[in-house]
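Yeah, one chain of the complex is gone here, protein chain that is, but the others are all in their spots.
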Amino acid sequence: MIIRRILIATALCLSLFSPQRSIAQDKSIVVASTTSTQDSGLFEYLLPIFTKKTGITVKVIAQGTGQALDTGRRGDADVVFVHAKSAEEQFLSEGQSLKRYPVMYNDFVLIGPKSDPAKIGGTSDIAAALKSIMAKGAPFISRGDRSGTHIAELMLWKQAGIDIEKEKNAWYKSIGQGMGAALNTAQASSAYVLSDRGTWLNFKNKNDLQIGVQGDKRMFNQYGVMLVNPDKHPNVKKDLGQQFIDWLVSVEGQKVIGDYKINGEPLFYPNANDSGA
Amino acid sequence: MNTDASALQLVLAVDPTLVAIVLLSLMVSLSAVLIAAVIGIPLGALIALTRFPGRGMAIVALNALMGLPPVVVGLAVFLLLSRSGPLGSLGMLFTPQAMIVAQAILVTPIVAALARQTIEDLWEEYRDEFAAMNVGPVQRIGTLIWDGRFSLVTALLAGFGRSAAEVGAIIIVGGNIDGFTRTMTTAIALETSKGNLPLAVGLGIVLIAIIIAINALAWWARRTGERYAG
Partner (left out) sequence: MTENMRPPPSDLPIAFENVTVTEGSVTILDRLSLTISPGEPTFVIGPNGSGKTTFLRAAMGLVAPTEGRVTWGGRDGVSPHKLAFVFQRPVMLRRSAESNVRFTLSAAGVPRIEHDGRVAELFKLVGLDGLQKRSARRLSGGEQQRLAIARALARDPSVIFLDEPTASLDPAATKAIEDIVRTITARGVKAVLSTHDLGQARRLANDIIFLHRGRIIETGATSEFFESPRSPEARSFIEGDLLV
């Protein structure tokens, strides 16, 4: 009697594995993307529109840009949708993808506590603000996770003439987590943090955080999308993946991106036509 | 998911997205526990009833495996199931099945270790009678499992608690994909990262309520069962 029970249980388990799998492979793609894209709410808005039109389910894995590119390198995703141009070009040069498509941009904002211990209020010069933070030893939260935002942050320190690897001290905390976690940490410890605007606008736990610096051209944040090279990873669903990319850069897809707003403020600016982006 | 709803509203209103997440969580956890039961209970029984060199070490190892770090298991399963890994061709990474596998690995040692203890204690008690009745090995194991069933259910509940509360392994191998591999715990992690703390708390309350409900159900079943079988 017990043996029969065990057999039934095993059969149940096995049956659980097979049919679901076939559904999963039915017209769906895996997109490795960034936490900021997910946390901004863009996918929740955009994907249902795409799925309704094409019948393709898009499964999004939200990671840091570097991790998302690695997911593509291992062949675990069909499409990568990230924001760090230099890392993307590296990906292309490795032959991991054959073409990069610019999709949209938004900008980074420097977030800080309303008390503004580094006295950066009002400036739109990010380099000056960072220098002031360092000079005052005001707490600063870094993503520290090789994400697009992290890479951008490191670039901004460099452009401000600061070798952050050398200068960093107790005031500079690298947390190795996503954008939302970094904002939560900054909120809890009254620290400065670099965020993409989309995540910031969608962030619910702002409390006494506010935008410190915005509008500096150096804080421009370009998103690109790439199909993982099917010659390297035969399992890549190149037709479905390409369909997704084509839609994102199409007139319709670009309009949907531009239409996504929080409190009337757009989060992303479509620029697929800007071939230099 | 409606991110504007307050925690309480979310708990009270039957949000279909939330229902889907709850069902997926239950499906993953219960499947993992089922697999753990199918593997762990006979394994525990085997170790309880046999004597072999290194048995003491095996028991220590089994007990230690109860504390396997979820992220390490998640990472190992991830590397195994990745397209570039040895089992990549199964295409199982970032699916509920991958989460079940990872959680089954976490839960099986718990079930096996507790089952071994239960069955060994019972075996000490029954051993003479079994020898005198000349009970064969199959009937022996079956009887010990059946007579130990109430304690074994407790072992399964311990396993269920671990898998239902777990986030480290499944977020790695499942990818926290909206509507596909998003469970209660990964949703809580995500909502926390979005700064949506009321929703995260609401989900947490739902999760705890479900765990309590399942334990209450098991307790009630045990009491009723014991009244008749004692």
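Labels A and B are assigned to the chains in the order they are written; within every chain, residues are numbered from 1.
Methods note: contacts are C-beta pairs under 8 Å (C-beta built on N, C-alpha and C of every residue); 3 or more make two chains touch, one makes a residue touch a chain.
Small disclaimer: the values here were computed from a predicted structure and weren't measured.
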Practice prompt. Could you list, sorted by label, every displayed chain in contact with the chain left out?
Written response: B
Fill in: Residue among B:Leu46, B:Leu90 or B:Val135 that touches the chain left out of view
B:Val135
Fill in: Residues belonging to chain B that touch the chain removed from view
125-126, 128-129, 131-136, 139, 143, 147, 228-230
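Just so we're on the same page, only the chains that are shown with their structure count from here on.
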Fill in: Whole-Å gap separating chain A and chain B, where each centre is the average of the chain's CA atoms
33
Worksheet item: Can you list the chain A residues touching chain B in their complex?
Response: 1-3, 6, 9-10, 12-13, 16-17, 20-21, 24-25, 30, 35, 38-39, 41, 43-44, 47, 57, 59-62, 74-76, 177-181, 183-184, 187, 202-206, 233, 235
Worksheet entry | chain A-touching residues of chain B, taken from the complex the two chains share | 1, 3, 27, 31, 34-35, 37-38, 42, 82-85, 88-89, 91-97, 100, 138, 142, 145-146, 175-178, 180-181, 190, 192-198
